[in-house]
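Every protein chain except one is present and positioned as in the full complex.
Order of writing sets the chain letters: A, B and C. Residues in each chain are counted from 1.
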Amino acid sequence: MRDRAKERRQIMIPDTLETSNRPYEECGVVGIWGAPDAAALAALGLHALQHRGQEAAGIVSHDSERFCQHKGLGLVGDVFSDARVMATLKGKSAIGHNRYATTGGTLLRNVQPLYADFEFGGLAVAHNGNLTNAATLRQALVKRGCLFQSTTDTEVFVHLIAISLYATVLERLVDAAKQVKGAYSVLALAPEFLVGLRDPLGVRPLILGRTADGGWMLASETCALDIVGAEFVRNVEPGEMVIIDNDGVRSMRPFAQTSPRFCVFEYIYFARPDSILENHSVYEARKQIGVELARESGVEADVIVPVPDSGVPSAMGFAAESGIPFEMGIIRNHYVGRTFIEPTDQIRNLGVRMKHSANTPVLQGKRVVLVDDSIVRGTTSRKIVDMVRAAGATEVHMRISSPPTKHPCFYGIDTPEESQLLAATHSIEEMAEAIGVDSLAFISFDGLYRALGHDDRTGAEGRYCDACFTGDYPIELVDKEGRLVA
Amino acid sequence: MRDRAKERRQIMIPDTLETSNRPYEECGVVGIWGAPDAAALAALGLHALQHRGQEAAGIVSHDSERFCQHKGLGLVGDVFSDARVMATLKGKSAIGHNRYATTGGTLLRNVQPLYADFEFGGLAVAHNGNLTNAATLRQALVKRGCLFQSTTDTEVFVHLIAISLYATVLERLVDAAKQVKGAYSVLALAPEFLVGLRDPLGVRPLILGRTADGGWMLASETCALDIVGAEFVRNVEPGEMVIIDNDGVRSMRPFAQTSPRFCVFEYIYFARPDSILENHSVYEARKQIGVELARESGVEADVIVPVPDSGVPSAMGFAAESGIPFEMGIIRNHYVGRTFIEPTDQIRNLGVRMKHSANTPVLQGKRVVLVDDSIVRGTTSRKIVDMVRAAGATEVHMRISSPPTKHPCFYGIDTPEESQLLAATHSIEEMAEAIGVDSLAFISFDGLYRALGHDDRTGAEGRYCDACFTGDYPIELVDKEGRLVA
Amino acid sequence: MRDRAKERRQIMIPDTLETSNRPYEECGVVGIWGAPDAAALAALGLHALQHRGQEAAGIVSHDSERFCQHKGLGLVGDVFSDARVMATLKGKSAIGHNRYATTGGTLLRNVQPLYADFEFGGLAVAHNGNLTNAATLRQALVKRGCLFQSTTDTEVFVHLIAISLYATVLERLVDAAKQVKGAYSVLALAPEFLVGLRDPLGVRPLILGRTADGGWMLASETCALDIVGAEFVRNVEPGEMVIIDNDGVRSMRPFAQTSPRFCVFEYIYFARPDSILENHSVYEARKQIGVELARESGVEADVIVPVPDSGVPSAMGFAAESGIPFEMGIIRNHYVGRTFIEPTDQIRNLGVRMKHSANTPVLQGKRVVLVDDSIVRGTTSRKIVDMVRAAGATEVHMRISSPPTKHPCFYGIDTPEESQLLAATHSIEEMAEAIGVDSLAFISFDGLYRALGHDDRTGAEGRYCDACFTGDYPIELVDKEGRLVA
Partner (left out) sequence: MRDRAKERRQIMIPDTLETSNRPYEECGVVGIWGAPDAAALAALGLHALQHRGQEAAGIVSHDSERFCQHKGLGLVGDVFSDARVMATLKGKSAIGHNRYATTGGTLLRNVQPLYADFEFGGLAVAHNGNLTNAATLRQALVKRGCLFQSTTDTEVFVHLIAISLYATVLERLVDAAKQVKGAYSVLALAPEFLVGLRDPLGVRPLILGRTADGGWMLASETCALDIVGAEFVRNVEPGEMVIIDNDGVRSMRPFAQTSPRFCVFEYIYFARPDSILENHSVYEARKQIGVELARESGVEADVIVPVPDSGVPSAMGFAAESGIPFEMGIIRNHYVGRTFIEPTDQIRNLGVRMKHSANTPVLQGKRVVLVDDSIVRGTTSRKIVDMVRAAGATEVHMRISSPPTKHPCFYGIDTPEESQLLAATHSIEEMAEAIGVDSLAFISFDGLYRALGHDDRTGAEGRYCDACFTGDYPIELVDKEGRLVA
């Protein structure tokens, strides 16, 4: 999904200072406690989580005397490429953040972590996810005289901490957490401790690990532990707040217990395949979805071709189950940078293929099954199908490893609004026609849940957030409803 | 004075996020209302006021729909050199700010104007000067839950506006103004009006002008009017708040009436010679100080040589009165940039003269009177005297167009702390020895006041702030005293 | 291979002006004639050829009146990201160049294409490959009074054109071509024509295509045609010089006919899998090598795991032939930028994995066959094997889709000198021990040739250059031998 949104060209953004509509962000977070070179570990962790947010990155570290920060627009490797910058990020604790925002407002002042001086001292905060009552809270806070510097949800959280009447930071964190609604994993770094907090339903992931030299690490995914050789300890539980200090890890439970609803789309597309989330291998989950998909929607064909990279494991599962050969019929150019020449009309008409190209010999004269993770607007799918046909495929069948995406996500995954979602306005037959395939099938709900180890969706419905497919939003959409009323 | 402080080398500043000690800033401000290309006019005005602050510049404009801003570190001509940047600063109203800060903390987040979204809408604020109770107010505001993003006095003002219980912006501005103490000229831009406010004593200047196309202009000095061909209308009065909107200029008086105390150092050094402040020509004032100085401390000599640029008018006055020829015996290199190679010890020993060089033919074999505006630490004076002697001067006499600088300024002029001021710890004879001159004399207090059109200081003492010479601080030093107690 | 060389950190390179040892370059070239937006097509083509050189890129275009150029260090998408830059590259003809150099000398003055004003007019030249008598020719040219501005082979070619006594550009090009020895594909752009010249043995590839709007295109690989929707016409033949002008394509044969020797390593590693070179699909060739490798060196195992990305097709072939499941057991992080924080010793000891990470669930408790394209120094292989074992693999077998790399390439592929090549100094058993595998096998020469459609190497030996494996260098190493003597 990210890919399509990224296709928009980068423009020169005036710093217009209005409170823009709140962007729906995708993010990754990393926290380190008690490890030498904490900022370097955080930077490496962010690098491993780069797929969760490519537009900006930031780190705040603490060196027992003071906080230091560096933030920038761009990839982690660019923002933190200068050794002199890294040298200023001293200390044995740090939190870091990757950000991807869907609106034009990628301004430096929105880059996390946010830092603030409170009455009780400094605190840095970063979060992955979206608050569903951020606009409502913000309005009340502004009315009270709070000044906002960014348009991020995180700043709402920070102001709630600032005005809390509780005495200690931890109490204030809990106080703030009880007022916000949404899907989030929040990290907060104080001189004395590192806090990790997961929303009551655990929609967004958060992992606890141990670094090789005995420090602690929090991260969105296990792949961030792997890059620095840290060991997986356990998931932070839905609704749990872990407090890490020099005495170790403590746990608090600020919220009433509820059934967890982990985001099923992390498995389908968003997480890295080598991550293990909620004790499931993402790669195995994707492969198994491919197996179920082949069982449900098998088709006579010559080759199974993934739309790389996210379609690869599902295509492998589909191929294994169907017995049809798996081939890399589409090659992805990994050098696509964030900016590139804007094609003129002339160029556009040539059908330029910046990112995917056809591997003609394995497509020519073949009946091709394309396996992709989702169809959002349908424009990219259409281009790929056209390219595969131009390479000589005699039939093109599309198999999708998720149910039709009919509803936007308000919990931290970038999706266009409902009117832009092909599945929201088209039947499957109409979608097939729109993208130009001979047949189109999506995994069924039961198939998806079976692939994740459940009998069917019914029994497991409380297990995942699948609102983008079902419209069953497990967390109240306060701002959205307020807006409709107003 | 600025020159000496500037000699420190530019270093890579980590963004350390602590509330640093409040920097004592020198600044220039410009405001435009009702003129096409308001931001361009503001940029030109800031360019004319570049001598008031060279480290950063910023402009916020309003185009009847929204606020736009651009800020950067560096000279006005660098920060606003990109035509695409200027094109984003749309609208017929704007405020701009030049900044020079004495601490390491020249961070982008400190660059003014500051903009904030309030309950009642957006407001941009810029100010020249220093609040003397900023730290005290800040502490109270943080305690209340206010989050600070910068370390500037201006943000204190902005928070006071935000939390004011009054209904209208103007009432809130007045409410905030009544709580702050200090020397300041504040500009505030709202969609509906531009406000200019001068502190009760009028320590810092603020000028009202009219642009050629009928708009209004506020600026720190008249030279900012001149550059854009705007006409001088009048000084904003000490303690006056002018409100400029499409109906013209209104005036409010938020404070009890007191005797004004304009900064005498603006005349001696800080302001541009072609500016007219409080109805006195800066150039004529300086020349007249030179005349008085010659009367008081004449000396037999062959040439009168100014330390350029600020010593030129006084030296001319001195020469005219004494009948000794005026010569440009020291040449200033105006290409000194903000950064340059840091001399190695090797280089340092050569006695490198980056900024001033001796014009040997007019110094060799001569008895030289050097005229300068002030002696701060004495190090630059020593270097210049040594250079003049090395060029062959047989005698070197130093005449200073201000009284000895014995006390730091807390009202917006950058001065080192008292222990660093040569005059605070040395008698005049000891100073003469320290800088290596055959004789040294400063203008007397009475001579200074006579040059400004008064009989002597006694009668006019309420007329100027001369605390840097007398230690008579007319505005309470709340933070400083608080600190001493604590 | 490139990956390993890229691991060196980027340093600040002084521009030391000596004639450094000639770098062995890897490159990609694109030429356009008679197509609107020629420079944009060239940039897109270079983007598709980014894998052939990531350190610098340049384009020279001609707009019927004058030549325009832009060059820069970095990826194509960065060098040509500014629309204003593209707008300056006017005209319907252009040549472009991607560069990867193995020495520190990536200086802007070395970035191609090179442009020169000759007696007869301007000419821009770019080339992929290496001349083996460049140093010798350069020495003679300098002796004659020629001034060199770069350290590239291309400039030797350009000087030979400049001093040729022939009258026309084409005759001078041929004259120059007859004096150089080496492996190269040269493009030359004059106002009147575009020339493509391939070395007599055709070691490096060059492809002719037709753009959608009737222009002509030359490129290193077919994937550069695909990205702009251009149609493959034919390979430029070994030793052929094609001249493209408004009358179409003419062909000249400046050299005596010899047996062609296309670089076999283009198939194994260097070219993009979706390219078709010398009428062979690179992807199919790699897959078939995997098949042959499985036949020759099968091993009992649980999973076949490619070292991504280049090992993927061979691993697929190996898996298909062996019947052992293919799994993506290693995940590659494609966000690795060109620069990144340099790990401290602390960090280094953690075993940081910037580029590859283990997909633990498919490795744990498994007997793993890793398939990679080559072993150069062995250091990367060792790291990957260690990582796979750390993920719980019970056995690790390595299969390599090329024969042992025992000799450096002097013809345009970046390889370290012989002493650094693991296979040059170790037996296969010793290599296995060095990289820590349970077994190690390379494809045999006959197996490699069979995979490419020949019975065995004997009959086809004249078909490919395989000097890096055999030491059988088909083009005289003039400089090298001269150096050994001297």
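The definition used in the following text is that a contact is a pair of C-beta atoms (placed from the backbone, for glycine too) under 8 Å apart; a residue touches a chain by one contact, two chains touch by 3 or more.
No experiment lies behind these values; they were computed from the predicted model shown.
Considering the entire complex, the omitted chain makes contact with B, C.
Looking at B:V312, B:A393 or B:I475, the residue that reaches the missing chain in the full complex is B:V312.
Contact with the chain that does not appear here is found for just one residue of C:D117, C:E231, C:E430 or C:D455, C:D117. Only one of B:T168, B:Q257, B:N333 or B:Q420 touches the chain withheld from this view, namely B:N333.
Mapped onto subunit B, the footprint of the missing chain covers residues 36-37, 40-41, 43-44, 47-48, 50-51, 54, 75-78, 80-81, 83, 86, 211-213, 223, 226-230, 272-274, 276, 281, 283-284, 309, 312-313, 316, 320, 325-328, 331, 333-344, 346-347, 349-354, 357-362.
As for the chain not pictured, it touches subunit C at residues 12, 14-19, 60, 66-70, 84, 88-89, 109, 115-119, 122, 142-149, 158-159, 162-164.
Keep this in mind: only the chains that are shown with their structure count from here on.
Interchain contacts link the chains end to end along an open line, per the touch definition above. Here the two chains linked by the largest count of contacting C-beta pairs are A-C. Using the average of C-alpha coordinates as each chain's centre, B ends up farthest from subunit C.
If each chain is reduced to the centroid of its CA atoms, subunit A and subunit C end up 36 Å from each other. Distance between chain centres (mean CA atoms), subunit A to subunit B: 50 Å. Annotation for subunit A: no residues touch two or more other chains.
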